[in-house]
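Note that this complex is displayed minus one protein chain, with the remaining chains in position.
Chain IDs A and B follow the sequence of writing; residue 1 opens each chain.
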Amino acid sequence: MAYEVVMGLEVHAELATNSKIFCACPVGYGAEANQNVCPACAGMPGLLPVTNKKVVELAIAAGLVTNCKISPVTTFDKKNYYYPDLSNSYQITQLYAPICRDGYVEVRTSQGVKRIGIKQIHMEEDAGKLTHDDTLGVSLVDYNRCSVPLVEIVSKPDFRSAEEVIAYLEKLRSLLRFAGVARARFEEGSIRCDVNLSVREKGDPNFGVRTEIKNMNSLSAIERAIAYETERHIDAIEWGEPLIQETRRWDDAKNASFAMREKENAGDYFYFPDADLAPIEISSQWIEQVRAALPEMPDRKQERYVQEWGIRDKDAALLSQSPSLARIFEQSADLCGNPKEAANWLVGEGLALAKKHAVPIDDLELDPHKLAYLIRAVEDRTLTRVNGKKLFAAIFSDDVDPEAYVKEHNLDAAVDQGALEKLLASIVAENPKSVADYQGGKTKALDFLFGQAMRQLKGAGDPGEIRRILEELLRPQ
Amino acid sequence: MAAKGFCDDWKAGENAAMAWTEKALAAAGADTLNCLTLVDRQRAEAQSREAQRRIDAGLTGPLTGLPYVAEDGIMVEHQISSGGSRMLANFAPPFGAEVIRRLDEAGLVLLGKANMGELKMGGEESSYFGPVTHPLDAGRRSGGAAAAVAAGIVPLALAVDSLGEVRRQAAQAGVVCCKPSYGTVSRFGVIANVSSCEQIAAIAPVVAEAAELLHLAAGHDPKDGASLPQEAYTYDLSQEIAGKKAAVLVDYQTNDYDRRCLEQGVSLLRRAGIEPVEVKTRYAAYAHLALTAIAAAEGCNNVSRFDGVKYGYRAPEYKNMEELYCNSRSQGLGMEVKRDAVLGVYVLAKEQYQTYYYKALQVRHLLWQEMNDLFREYPLVLTPLAAGPPYAAGEDRGGRLSFRDRFYAAIPSLLGLPAVAFSVGRDQAGLPLPCQLFGAQGQDGAVFAAAAALGK
Partner (left out) sequence: MDTEKFDVYCRFNKFVLEGEEKEELRDLIRWQLSQLAPLAELDCGDTPPMIYLTSLRQVLREDVAEQTVSREEILACAPEEMDGAYVTPRVAD
């Protein structure tokens, strides 16, 4: 039987603010436990929430880059449940009037371009963090993350494959990062994704029983979780076993999902409006201000790279995937005046090195001035392409000063013609066998001599010129 | 006719703020009513010394140097602020209420904390520190703030007007309670029960003093999102009242006691030149029901943070997290808090949401419209505040009588209206008969002035 998997995503992204959503505590990583905590986010009585304006603006921006309608009036509600990571025993979120609705994101997969619907985006506060000490049998509660602002981006059930899910997440991440809305890094938990998944027979208009999978902290974990859960559903359907609607936790080590604690399956959260937070009015002027402040988005960048700079479509897509990479590319292109070469170097060397050294693209740091110097030097033939690669690697790993580095390592291609000819002549003289081989028709012998020359020149000299001189010297007199 | 309050007595014959504070401290030490949960002698003496310096320098306002008490749910930095609950009996918050800061700044002297119904959810019998004895009848009950003023321990008190109980308690103790419009006084640092409508009120022997206390306490606070933008409030109590009409709500004529209250109230109105007109409303009888449903929902949520993890009471024994929660909350919270919490979850649950909580919000809207229509013709409304005398000892266990009398007090709470509670006479036993006047939101001055014109 042919099955179809149907998925919807709930993506939580921590907003890039200085302070929390309802109190002024700083937001940040690496602080000591409960360092960024005040009476409000420590759940003390008598505190009243006051919303951070930047949170609203970033949520509006999130809505704009995902083609949502922004609500003219938006309100907050309380969601009640007990858990030690929730200091107030309720979470302030938005149920009845979320800030954004009805948007979409276009994703590209092997099947072509697809539009994924966004049901809504709402603002809410994060919970704290628990760590466990199994020898003492205790949990330790840290409220630093409590009340850190989040947007939850709820998609429509539009996904039919893991590939679409991954493409969407990559796209969403990139949009949020470009818009300055969120850091959006899976590895640090600043973006998290829950997958709602059901399976049905192909052609069936009704949805199957839905389960929600949580706790995947990388794209690959999400892929594996989807594969696992899909199979679990299909198995259950085929064996006639009942599936229950529930929340399941992905265990990456065990490569399996498990039904979650009771809290998540309680069903009723006794939502009601938060009377301490009056409605927020969002004027069209305010929306336009946020829109005007948005930087260029990745799709537009890609288009511009191709159309204005003649960059290959594939390279343009790579270069526009991260705000930092796009910035490095655009600045070095401007500085050296040769966008195509800048693209070649960044894609050919930059991304390869990043991959080799396992540096996340978002963390790539390259000084555009240094890259521009390199590109110009190669263009001027004062630096060979081979030595250019050495220099690139040195800039990549040690941020070296290119001029000093070239000098220090004697990479300057401008070798004195006379000296070059003299050196090559001596190499020819020292290798009579190779000369004889060459002249006897084994043209490969030239490569050996060329290699010798390159070794002695340590990369200096124009390879084309060296080959030309060698050929001349080897020509039978 | 301007009423003469305790403040004048307090000042008469004395020339030192420190002496007033000593007098209050002595009275507090001799308190037999159980109206105070805490007396902070050190803080009070330091404040009175500071007040004396101001008086000597001529930098005084009308209340400088006068001692007051704050209900125990109004938090004071590093001082036990229990809200009348075992749950918080050891809780000394690292911050204090905005009103306390304002009154500190104005040079008043905080003597200590007043006993109260547990977390404002409980009635007269619910305080963890025991009930408060009525200042005029040792067999009856009162509220801590009202009793402290009525017994002459302090001339002024701040109390949280949550469900109207402090208005009733003040009027039945023979003192007045002025409750300002919602959004006037910052709720920052006040243990919340019904967030959407409760306000800090002032209790004093006479309206003029309560209004003066509110003047010092009120004003915009960015730490309270529902705080109105107005920076300061002054109440003109000399404004012309005679000739105005007051609606006398006949909805509240249910027995001899409340009829008697209304009769006496009406005669006071007449004497002051205010024209009483009997009016029947459509929704007044639902106000306390709506208020109860909203209070349960909001109160349940507000007390859910008391879980034994971050502060407050933690049960001595537990085997796991669930037991820690259950034992701490079951032992730390009293019966009436549990009642509201369970009721709150009930009215918020999906199955009942429309029937109780949502309906309550609709009633609030209907009553809002009805009252605002009424205010166009009648700027003042008179109602009684109780169906009977102050509760006999033990009589309000479970809060049934508090609920019964919420019927009278509910409208200003539910709609955030300014109100003044006062006594309109005495019953056969010599106990004060309670009434209130209220008016439209923002008409605090007119309402307070009317009560002052009645000689209160």
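As a convention for this text, a contact is a pair of C-beta atoms (placed from the backbone, for glycine too) under 8 Å apart; a residue touches a chain by one contact, two chains touch by 3 or more.
Here the structure is a predicted model, which means the values were calculated and not measured.
Undergrad: Give the residue, chosen from B:Leu361, B:Leu374 or B:Ala392, that touches the chain omitted from the document.
TA: Within the whole complex, the residue contacting the unshown chain is B:Leu361.
Undergrad: Could you tell me which of A:Lys79, A:Lys156, A:Arg249 or A:Lys340 touches the chain that is not displayed?
TA: Residue touching the absent chain, from the options given: A:Arg249.
Undergrad: Which residue from A:Val56, A:Ala221, A:Val290 or A:Leu420 sits in contact with the chain not drawn here?
TA: Here the residue in touch with the unshown chain is A:Val56.
Undergrad: Which chain B residues touch the hidden chain?
TA: Spelled out for chain B, the touching residues are 91-95, 182-183, 196-197, 222, 225-226, 228-229, 285-286, 289-290, 292-293, 300, 304, 307-312, 314, 318-330, 333, 335-336, 338-339, 341-343, 345-346, 349, 355-356, 358-366, 368, 398-400, 403, 415-416, 441.
Undergrad: Under the stated touch rule, tell me which residues of chain A contact the chain that is not displayed.
TA: Touch with the absent chain occurs at residues 17-19, 24-27, 32-39, 42, 44, 50-56, 75, 82-84, 130-134, 137-143, 215, 249, 261, 266, 270, 273, 275, 277-281.
In this text, only the chains that are shown with their structure count from here on.
Undergrad: Which residues of chain B touch chain A in the complex?
TA: The touching residues are 75, 83, 88, 93-95, 97, 187-192, 195-196, 222-226, 297-298, 300-302, 304-307, 309-311, 321, 325, 344-345, 348-350, 357.
Undergrad: Applying the document's contact rule, which stretches of chain A touch chain B when the two form their complex?
TA: That would be residues 39, 42-51, 78, 80, 82, 84, 87-90, 139, 141, 268, 270-272, 275-278 of chain A.
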